[in-house]
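All protein chains but one are shown at their positions in the complex.
In this document, chain identifiers A and B correspond to the written order of the chains, with residue numbering beginning at 1 in each.
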Amino acid sequence: MKLKRAAYPYIVWMMVFILMPLLLIVYFAFTSGDSQSFLDFTFSLNNFKRFFTPTYLKVLTRSVNLALLSTIISLIVGYPLAYIISKEKSKRQNIMILMLVIPMWMNFLLRTYAWLTLLGRNGFINNILAKIGVSPLNLMYNNKAILLGMVYNFLPFMVLPIYSVLTKIEKNLIEAAEDLGANSITIFRKVIFPLSLPGVITGITMVFIPAVSTFVISDLLGGGKYSLIGNVIEQQFRVTGDWHFGSALSIVLMIFILITMAFTSKIDKEKEGGGGGLW
Amino acid sequence: MMKNKKMIILLVITILSLTVLTACGEKKPTLNVYNWGDYIDKEVLKEFEEEFDVKVRYEDFGTNEDLYVKVKQGGSSYDVIFPSDYMIERMIKEDLLVKLDKYNIPNMDKIDDRFINLDYDPANEYSAPYMWGTVGIIYNKTMVDPLTKWADLWDEKYKDEIIMLKSQRDTLAVALKKLGYSMNTRDMGELEEAKAELIKQKPLVYSYLGDEIKGEIVGENAGVGVVWSGDAVTMIRQNPNLEYVIPEEGTNLWFDAMVIPKSAENKELAEKFINFMLRPEISAKNADYIGYSTPISAARELLPEDIKNSLVAYPTDDMIKNVEIFKDPTDIIAEYDRIWTDIMSEE
């Protein structure tokens, strides 16, 4: 088929702009030397050795914990939302989905920054509390604020895929279950939830990946007090200038994400007998 | 359907051609300036553009290290940059700067003697000082008790009031000075001790910030902060409840200077710019706007009374007898990074 050829330019493009950059990162990660001259590098495993010290492992653990927590919270508050929307009439469904997406049109940094206005010591919430005589609370610059920022920014990524899977569940399946005398809880547990799993898996990956690698949210809402892996990577490229270590950290992060995804899509496949998982 | 498609294609072509056209416009000589955030009166840039009929492309950075990485990794060529003392030392050592042609910068003569031939550039071949100052503590008289020394930042009663600098070097220096060590120490034992101090202090800290400190303290979100003297001047202007002290244990005396990197594309214009910035009336305009201290006496004379006589901006020799100037830490920079990450990974 002649149309195949239309893909060839893009294959070259992918080699240059997707594969090559990754190979460069791998090259940096396994070498040491002056970051700025590409030719005098020597092979070295020091960057990875350095990562596997308590300092940096602790940072990775904290990032993973926060990301997991925000994913779980998004799932718990997001699933019912997706479910309720999918049960509405089609016109209302569209409106509600639109309402879910509209906040994402505000610039990501501004959306996050808005929380500073709300949570700051002299912020909106504390001002209201002061009016009713409550002394100001410390809401900003802690792990909870970071968590809130993650859930707020990534919640729609959880709701949308679950919603789209839920709307595709065949009505007659549910009716059949009802006919067989199953109550609504059983139907949900035995029919709806298992069928919505692919959406849940997509949602989990779409929340977990940006959450585990963010450096902006921890920067803005954490007040620079808590480094996540994203902050340390940024630090290597922008402050320390150690591209080798920064690349090694990126590779660790990538591998970690690949493993998590392989793991979740495996669960998906076992339950589903072969879903749309990638790896 | 077909109509829509044609419309879209037409639109795309119009936009593309518009972009190409705008990209080809204006061909004045351009000067690329890279300076600290909030560190110039933008009016001055406009005046320079008008007087010399050029275009200034102005960018800003947050720390010396940001600047270094940008200059060293190339990809962006700047004509004039504004590093501090120890960074100038490092850049000279790594052969990243070009020597200034003093003939093109006659205003060099206007700089006070105490600001030339300093250790970081012993023969003053590469740099022309821009501003100078100290690092100290600013506090809000109405919110907290007065502070006098770095050790006060470890006092429980200031819990959740303290803002530290988000800068590896400056914050470690605070802890080192508190312990009575040199801020240029290369002794791992002393650095580890300083790290332990900062970890101990962390629960009291409200946040670690950069330029945002100004807004947070002026807006009374926190009562105590570590700041540069020039910022303190601006902050006190905006909120008279604030007070600046140079801590008893001694502090960091710093100098920011203008230099020309090797990658500069327009050295001659860069020298014109440096000369322009050293004009007393221009230096005074900047000093008035940003609050930092000018190294040119003639410029200081032009400042409004409140700044001219401010002990925050122009401390007496007695107040700064106990100061140190940063030296280049390049070879132990990975240690700084590890220590900083250790502090940032504590709960």
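The rule we apply is simple: a residue touches a chain if its C-beta (ideal position, glycine included) is under 8 Å from a C-beta of that chain, and two chains touch if they have at least 3 such contacts.
Note that contacts and distances are computed from a predicted model.
K.L.:
According to its UniProt record, what is the protein name of the omitted chain, chosen from "Cytochrome c-type biogenesis protein CcmE", "Aldehyde dehydrogenase family protein", "Cu+-exporting ATPase" or "Inner membrane ABC transporter permease protein YdcV"?
P.N.:
The chain we cannot see is, by its UniProt record, "Inner membrane ABC transporter permease protein YdcV".
K.L.:
Among A:196, A:247 or A:264, which residue is in contact with the omitted chain in the full complex?
P.N.:
A:247
K.L.:
Just checking the interface: what residues of subunit A touch the absent partner chain?
P.N.:
Touch with the absent chain occurs at residues 1-11, 13-14, 16-22, 24-25, 28, 38, 77, 80-81, 84, 98-100, 102-111, 113-118, 120, 122-124, 127, 152, 155, 205, 209-210, 212-213, 215-216, 220, 230, 233-234, 237, 243, 246-247, 250, 253-254, 257, 261, 278.
K.L.:
List the residues of subunit B that touch the chain left out of this view.
P.N.:
Its contact residues with the unshown chain are 1-2, 5, 12, 15-16, 19, 32, 37-38, 57-60, 62, 70, 73-77, 209-212, 214-215, 219.
Keep in mind that, in the parts below, only the chains that are shown with their structure count from here on.
K.L.:
CA centre of subunit A versus CA centre of subunit B: separation in Å?
P.N.:
Here the centre of subunit B sits 35 Å away from the centre of subunit A.
K.L.:
List the residues on subunit A that touch subunit B in their complex, please.
P.N.:
Going by the criterion above, the answer is residues 35-36, 55-56, 58-59, 62, 120-122, 138, 140-141, 223-227, 231-232, 235-242, 245.
K.L.:
Spell out the part of subunit B that touches subunit A in their complex, as residue ranges.
P.N.:
63, 65-66, 68-69, 72-74, 160, 166, 168, 202, 205-209, 219-222, 333-334, 336-338, 340-342, 344-345
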